[in-house]
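Here the structure comes first, spelled out in structure tokens, and everything after it is commentary.
Excluded from the complex is one protein chain; the other protein chains are retained at their positions.
Right, subunit A next:
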Amino acid sequence: MRDSLPMKNTSATPLGAGAKRSTPSGGLQAWLPRLVLAPSVAISLFFVYGFMLWTFVLSLTSSRMLPSYDFVGFGQYARLMANERWWVASTNLMIFGVLFVVICLAIGSLLAILLDQKIRQEGALRTIYLYPMALSFIVTGVVWKWLLNPQLGIQAMVQGWGFESFRFDWIVDPDMAIYTLVIAAVWQASGFVMALFLAGLRGIDDSIIKAAQLDGASLPRIYLRVVMPCLRPVVFSAVMILAHIAIKSFDLVVALTGGGPGYATDLPATFMYAHAFTRAQIGLGSASAMLMLGGVLAILIPYLYSELRSRKHG
């Protein structure tokens, strides 16, 4: 398809305003845009769509150390479903994803509303809230690993203040370690949600709020009943982006907990990497990658659908 793109259209009349052309290079000019796009389309077809298909094919094989093309049907998916570590990783993603999204939304929207009250030094505060987003998840992981270190971090500090019985050793506790990922990820991304909400708030017409005030509505009520409904698209985009970050989370786990204790904080992304690259289970790793893709599509498709619908309806 990509090869025929430029050729097919040398004679076609281009659509749009530049249709009438009198230069001798008219033919060339007509297919130049397509020629410019062709490499990107080719890259996209090969490296995105081709690779997805390729990974799918690998997931149907018995590949271990090296890719082999000995097909075993959906056997790897069955193995995955029977794999306890995969279930731990999937459950972790549910816990981590839901908490991460909900807490980020709560903190982000609260901070945005508070910042929107004619605050002095708003710019400085905004800068402080948002800077973690510029950091690598590896850096975030390294810093929070240090803060959460029971012997030298927050726990030791609070105990040093005289609260001897204070416990905050989640990072070494298999049942609680997953929540340390939530803390670090919220620290990194909630400022971004604040920025999204603040931009949304600034885009709302003042007269709506004034009208509500004249009706005697209280400020919290105005925000809840008038402002928030206007921000529905912002909430939607934020959920979409955060969920996407959650599914792709890999670096943070590697740097903060290494998936441990044991594999208590494994996520699908780390599961995939471990099996495909270090445990010589390419088939199984591919199957888990395909399920991750399925997860992303399950979020993406309803989003795009509603996006297109709302655009059609004005």
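Note that a contact is a pair of C-beta atoms (placed from the backbone, for glycine too) under 8 Å apart; a residue touches a chain by one contact, two chains touch by 3 or more; residues count from 1.
Following the convention adopted for this analysis, contacts and distances are computed from a predicted model.
**Student:** According to UniProt, what is the chain that's been left out of this complex called? Choose from "Carbon monoxide dehydrogenase", "Cell division protein FtsL", "2Fe-2S iron-sulfur cluster protein" or "Carbohydrate ABC transporter permease".
**Tutor:** "Carbohydrate ABC transporter permease"
**Student:** Quick one: which of A:Val102, A:Leu135 or A:Ala264 touches the chain that's been left out?
**Tutor:** A:Leu135
**Student:** So one chain is hidden, and I want to know which residue out of A:Val72, A:Val143 or A:Val172 touches that hidden chain in the complete assembly.
**Tutor:** A:Val143
**Student:** In the whole complex, not just what's shown, which of A:Ala89, A:Ile103 or A:Ala255 touches the removed chain?
**Tutor:** Here the residue in touch with the unshown chain is A:Ala255.
**Student:** Please output the residues of subunit A touching the missing chain, sorted low to high.
**Tutor:** Considering the whole complex, subunit A reaches the absent chain at 9, 12, 14-18, 20-23, 25, 29, 32-34, 36-37, 39-41, 43-45, 47-48, 50-52, 54-55, 58, 67, 107, 110-111, 114-119, 125, 127-139, 142-147, 152-154, 156-157, 160, 187, 191-192, 195-196, 199, 201-202, 204, 206, 209-210, 213, 219, 227, 234, 237-238, 240-241, 244, 247-248, 250-251, 254-255, 258, 268-269, 272-273, 276-277, 282, 285-286, 288-290, 292-293, 295-296, 300, 307.
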